[in-house]
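Have a look at this one before I ask anything.
The complex appears here minus one protein chain, its other protein chains still in place.
Presenting subunit A:
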Amino acid sequence: MSAQIPAVRSTEQLREKWMKPEVITGSEILLRSLVLEGVECVFGYPGGAVLYIYDALYGFKDFHHLLTRHEQGAIHAADGYARASGKVGVCIATSGPGATNTVTGIATAFMDSVPLVVITGNVVSSLIGTDAFQEADITGITMPITKHSYLVRSVEELPRVIHEAFHIANTGRKGPVLIDIPKDVSADKTLFEPVQSINLRGYNPKVVPNQHQLEKVAAAIKEAERPVILAGGGVVYSGGHEELLEFVTRTEIPITTTLLGLGAFPSGNPLWMGMPGMHGTYTANQAIQNSDLLINIGARFDDRVTGRLDGFATHAKVVHIDIDPAEIGKNVKTDIPVVGDVKTVLELLNPLVSRSDKADAWRSQISQWMADKPYKYKDSDTVLKPQWVIELLNDTTKGEAIVTTDVGQHQMWAAQYYKFNQPRSWITSGGLGTMGFGFPSAIGAQMAHPDRLVISINGDGGMQMCAQELAICAINNIPVKVVVINNQVLGMVRQWQELIYENRYSHIDLAGSPDFVKLAEAYGVKGLRASNKEEAKQAWKEAMETPGPVLVEFVVSKEENVYPMVTQGSTIDQMLMGDCE
């Protein structure tokens, strides 16, 4: 049952091997090009339109191919791989239903700026447009959720298209790129010569910022009495976390990191205020609302962060640093726009900035808020509290694990109570909020980091959206520790129905869920269950000591809510504090 998890390896020698010009099929061109792009691992699912590609994959050993049990599993795994590694994630699906099954995953990656190359097969060119068997216009369907897409019309253009796709996916503001390959193109032959150059006239991401704008930022910092940094996923994606730490160390400006920015800044640092927004800390939200200078570094002012826009940071001069110029001014009026790569911007900005005494009173105010209003919950000795479970995971792993989550209450508790200290160790669907993402993305993350501990935290709802991928863990011995926080309901929906829809609990009862322990065992994965603290400690200890994949179900309190909470239509300082009061 257990092939060892394949080791990720250097592709230098493989590059040598595949560089020689040769007449080969489109399918072979695809595989060689993927190797030349440095691909180590591909997630996919075969079908009629990609049979030539899978034929070429027969016995192909120069990258790993993992056969998932659903295309949604494949694309979320590719996404998790990309987020954990910083490389491009690759997914292969067949035409029609195979391709459309990837749509949710493409949209997820698009919203969170994750570099993916999605390869779909299509019916033979002559049948395109005839409503042929398993035909879908996947380039048309995915146009709004891809950074770019290609429908390849001849085998000759395939090498260029693949090279461009990787370049586009992983430069500028990153994102998914789709390559749709008709079946005849994957069968046709041509002379393959690896493409070395890129010629995309309309695509020149601005990496280096305008120096004059940086000087304006430095001057604003010098004058500010209540400055705040809001850092987002852009810090992680640009690899600018060390520069961010230096920026904060130099300026001593209090910092909050968005959901996707968790891990971009060490949580133990006294200037870190936690996460802002809907379920953010009291301190982060008060700090933003009372700031006179708000420095946004690689975040996009999502509505879950800003709350009601007309009441957001109304006293602040706004600096917005982003590689995507379209984000600047899109939601929040910006006073000092800085277009550029976060890492490059901070490298150039750091020498210009220093600590200002003018903000001393502000710093003490923030420390006071942090001391007065931390995240809090009412613990219990009779029922298991989900927050306590997250603390257990945090304590036993010392914040060193890679954590992926699904979407809902458990996601917010994980964001609140797990303490992240390094980038790319927190993988979650932020923008799209995709249930079913948590577990398969952990498989991808584990493929990227075979030697690290990967924990996937899921609710009982989301776990059932991609549970079939337990097979992948078992068959490849991928040692993900799968956590199911089971409260028997759709918890976040329940919370909204309680707080906003006057306790009208409409269709949230997940009665009929499988016995998760037996479900795991049915797939050949060890399953454990805990319903109180003692059992929880024991089960988690056993999970950690067991090599290979383990599913641990924590049966928790059903009524628990995520606090604090900013309801929709409120400004972010109008928070329901709940147990945090």
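Methods note: a contact is a pair of C-beta atoms (placed from the backbone, for glycine too) under 8 Å apart; a residue touches a chain by one contact, two chains touch by 3 or more; residues count from 1.
We adopt the following convention: contacts and distances are computed from a predicted model.
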Given "Acetolactate synthase small subunit", "NtaA/DmoA family FMN-dependent monooxygenase", "3-isopropylmalate dehydratase" or "Glutamyl-tRNA(Gln) amidotransferase subunit A", the protein name in the UniProt record of the chain not shown would be "Acetolactate synthase small subunit"
Touch assignment to the omitted chain, from A:20, A:315, A:330 or A:518, lands on A:330
By the document's definition of touch, the residue of A:14, A:168, A:455 or A:483 touching the omitted chain is A:168
Cross-chain touch to the chain not pictured, restricted to A:76, A:147 or A:526, is A:147
Where subunit A meets the left-out chain, the residues are 139-140, 143-144, 147-148, 151, 168, 173, 200-203, 324-326, 329-330
